[in-house]
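This is the structure I want to talk about, given as structure tokens.
Every protein chain except one is present and positioned as in the full complex.
The letters A, B and C name the chains in turn, as written, and every chain counts its residues from 1.
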Amino acid sequence: MSSLVQDLKNLRAEVYWWLERPNRDADGPRFLDIALIVLITLNVAAVILETVDSIYFDWKATFDLFEGFSLTVFVVEYAARLWAAPENPEYKSRLSWATSPLALIDLLAILPALLYLFIPIDLRVLRAFRMLRLLKLTRYSPALGMLLAVFEEEAGAFFAGFFILMVMLIFAASGAWLAEHEVQPDAFGSIPAAMWWAMATLTTVGYGDVTPVTVAGKMFGAVITVIGIGMAALPAGIIASGLNDQLHRRRASLEREFRKALEDGTICEAEEAEIEALRKQLGLSRRAADQIRDRIHAEAEARRGHCPHCGKVLSEPL
Amino acid sequence: MSSLVQDLKNLRAEVYWWLERPNRDADGPRFLDIALIVLITLNVAAVILETVDSIYFDWKATFDLFEGFSLTVFVVEYAARLWAAPENPEYKSRLSWATSPLALIDLLAILPALLYLFIPIDLRVLRAFRMLRLLKLTRYSPALGMLLAVFEEEAGAFFAGFFILMVMLIFAASGAWLAEHEVQPDAFGSIPAAMWWAMATLTTVGYGDVTPVTVAGKMFGAVITVIGIGMAALPAGIIASGLNDQLHRRRASLEREFRKALEDGTICEAEEAEIEALRKQLGLSRRAADQIRDRIHAEAEARRGHCPHCGKVLSEPL
Amino acid sequence: MSSLVQDLKNLRAEVYWWLERPNRDADGPRFLDIALIVLITLNVAAVILETVDSIYFDWKATFDLFEGFSLTVFVVEYAARLWAAPENPEYKSRLSWATSPLALIDLLAILPALLYLFIPIDLRVLRAFRMLRLLKLTRYSPALGMLLAVFEEEAGAFFAGFFILMVMLIFAASGAWLAEHEVQPDAFGSIPAAMWWAMATLTTVGYGDVTPVTVAGKMFGAVITVIGIGMAALPAGIIASGLNDQLHRRRASLEREFRKALEDGTICEAEEAEIEALRKQLGLSRRAADQIRDRIHAEAEARRGHCPHCGKVLSEPL
Partner (left out) sequence: MSSLVQDLKNLRAEVYWWLERPNRDADGPRFLDIALIVLITLNVAAVILETVDSIYFDWKATFDLFEGFSLTVFVVEYAARLWAAPENPEYKSRLSWATSPLALIDLLAILPALLYLFIPIDLRVLRAFRMLRLLKLTRYSPALGMLLAVFEEEAGAFFAGFFILMVMLIFAASGAWLAEHEVQPDAFGSIPAAMWWAMATLTTVGYGDVTPVTVAGKMFGAVITVIGIGMAALPAGIIASGLNDQLHRRRASLEREFRKALEDGTICEAEEAEIEALRKQLGLSRRAADQIRDRIHAEAEARRGHCPHCGKVLSEPL
């Protein structure tokens, strides 16, 4: 009996090793990841193609079969991850795993389809939920990290920008309504209706399906258009500044690690590996890391002065 | 009598405490703020919905009732703020409060509606003024601060950009008029008329309601379009550079505070609280502050080393 | 006779003082500048309004009178500037002034109209040249300096971006021509014709007067559209980076000036005035200057250590 428990424990560790990839260099789990990515992509492609009537009616059986297969795989995947969750040092319990964002996405990707087996849901709503499987891909994109960190860090600035946009939108729609509601009662008959034009203008999308025609409307529209380039510029400025800041801070982190490693005068192999791991985690390029290393070495060279008390050289050549 | 004066003074301090929130952590005033924000938002929504005829005629009485209620609240709010102004150390007198931007916005939000009780104003103009209540929300958005500081600080650059845009606009309109005024006398019959196209093109909005059709016009239009991406890029560049600069300076401010606190070798609790207050005021994230702290500590450590030869401390604690 | 020469010299110095404003604080020349700015603006407005037929026919005499007056003023202005040029230490001779960009703009603003008095030029061409008077305004906009410095400094990057845009444009037009030339022979009948669509798409203007309709064309168009946001982003990125760099360098200049002034331990009034002049010339805000000053003072405080030879404090309290 105890041996069975031990076997299960080993199996759980094995499942964890395959699904959560604690060891990023192992080949097997990497191929499993790729297979899952392909399956998710095919799922999204299937939902998209099902909306094309001509394709759907010809290939209905194939689509249904593929959905059945995918659902099975995703259910098994969810169950396996849930079962193996205690292996992950990041989560204290299965519940804390199940309420993590990635786990909730996994659940959303299977729950509606499972429910459909018992309760008849509208097929269109079901399709929309199956589309959410796309979000499962976020797990596999480490490069997203820095961008999302920027959005998180600059949330305040984005919110302020959004507030300015809303204020501008309401004023633009009000002005256009005042100028145009008598000439174009369809497009500018009320402020909510005028918002469609205001939105397209302030974001510089400019569909052109609705445009002011009166002289007052055109003059007001021109002013709004100029403000529009400012509005469209705000997020670009925030993202540029945020990314710059992220890069700066990540580089400072790596630099601190370098300095710590150099404190004893040399960087040993273990320290080298640690720095390399940090570099990958921070998403910095090897070239950037090399430059930091060069600079720190040069600085260390320069500082190799004399002790003001005994007059000897302060450190040995590095 | 003197007790009544004292009572009034206490009441005024109480009103100040509720309305101006000198203590940002108190719960009561925070709920009052939220209630006012909701009321302002509902007011703006009401003005927007009133322009939809079908809604307006069905709910006229409700709209009027709501406007009466809102006006009363805003009048009382304005009076209370005016009365309690001397409690605020920022303002020397009630007059200096009444002429501050936020107070003028508050006044604009009630004055036209109050005037309407005595003088018949055009309802459309009144509505436009009621829309200005939206600006009352600026009081509650501390995140706006950094963005507005950027606009203020970079006003010179924005003005220069605006000048370039105006020059470009006039040249674009002149060129399009030269090329197209014979073929399209409606859209390009005069330079002012051609400006509508030039504006939409230079800002990359591109409605498409008016486009050049002659070969010369299209070639000229293509050149203007390319210049357009430059024009649209200017504000983005200015904002990005300005935000970057703001962030840099705010961080430098916090760093100076940290260094000052560390001068005696340790950061006591009072200093910690002061730094935290400054951090919030500057709108910096906790993570950014932690990183500054780490760096300064590391620097202090590094400067307080020992000579490896004679063992003496190289410098006194900073 | 020598007295007349002396009088003329004095007059020339006077003219120079009025027109070129060596002393930026004098009131008289400032009002003259404002008057000239107003006259230039009115000239541009006149040319614009003359293209509106209904206005032109009603006010022809007034327009002609105003043009005569303006031309006289600008001719006198040009002659006076040319005569007084030797007073300006920046120019070695009248010729070197006459070939400077600002002088050439001044000449272009009057020459065509003067020629018209002798040779009959097409009125439309003349109008276009009169529009160039707008460029005379560049003399009065010191804020343009930093933006133009960015364009100059980053000319290489802009040129590279322009090259990428041209390559993309040709490929986009070729692809669209391949996909659409049979279905839409008018809009996509040749690569030059398809360039109109390609230009509007790559710059994200998107008029919509011409769009692909075939499946292949739409798929290709979608790819081009995505590349378009990259193209439109290039100048924004270059300007943001360039402005950032300008700001950084200008601030470093001011910092050097501060350090130089502080070398003797204190900033005297003359040094203060010099720094203030440099600050204005560099277009930096007073707040930015104050922050640099604070930082340098703090650094000086920190460095006030002991001489390792005699042990005394290295500098007096600042």
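One rule holds in what follows: a residue touches a chain if its C-beta (ideal position, glycine included) is under 8 Å from a C-beta of that chain, and two chains touch if they have at least 3 such contacts.
Quick caveat, the model's predicted, so the values are computed rather than measured.
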| item | value |
| --- | --- |
| Option from C:L32, C:L111 or C:I164 whose C-beta touches the chain left out | C:I164 |
| Sole residue of C:E20, C:D33 or C:D245 that reaches the chain not shown, by the stated touch rule | C:D245 |
| Hidden-chain contact residue, picked from the options C:L178, C:L278 or C:I296 | C:L178 |
| Sole contact to the chain not displayed, among A:A84, A:A176 or A:A232 | A:A232 |
| Subunit A residues that touch the omitted chain in the full complex | 44, 47-49, 51-53, 124, 128, 131, 134-135, 137, 141, 143-144, 146-147, 150, 162, 165, 195-196, 199-200, 203-209, 231-232, 234-244, 247, 283, 285, 287-288, 291, 294-295, 298 |
| Residues of subunit B in contact with the chain not shown | 204-208, 233, 236-237, 240 |
| Contact set of subunit C toward the excluded chain (per top definition) | 153, 156-157, 159-161, 163-164, 167, 170-171, 173-174, 177-178, 181, 189-193, 201, 204-208, 211, 218, 221-222, 225-226, 228-230, 232-234, 236-238, 240-241, 244-245, 249, 252-253, 256, 259, 307-310, 312, 314-315 |
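Criterion: only the chains that are shown with their structure count from here on.
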| item | value |
| --- | --- |
| Whole-Å gap between the CA centroids of subunit B and subunit C | 29 |
| Intercentroid distance (Cα basis), subunit C paired with subunit A, Å | 40 |
| Residues of subunit A touching at least two other chains | 204-208, 233, 236-237, 240, 308 |
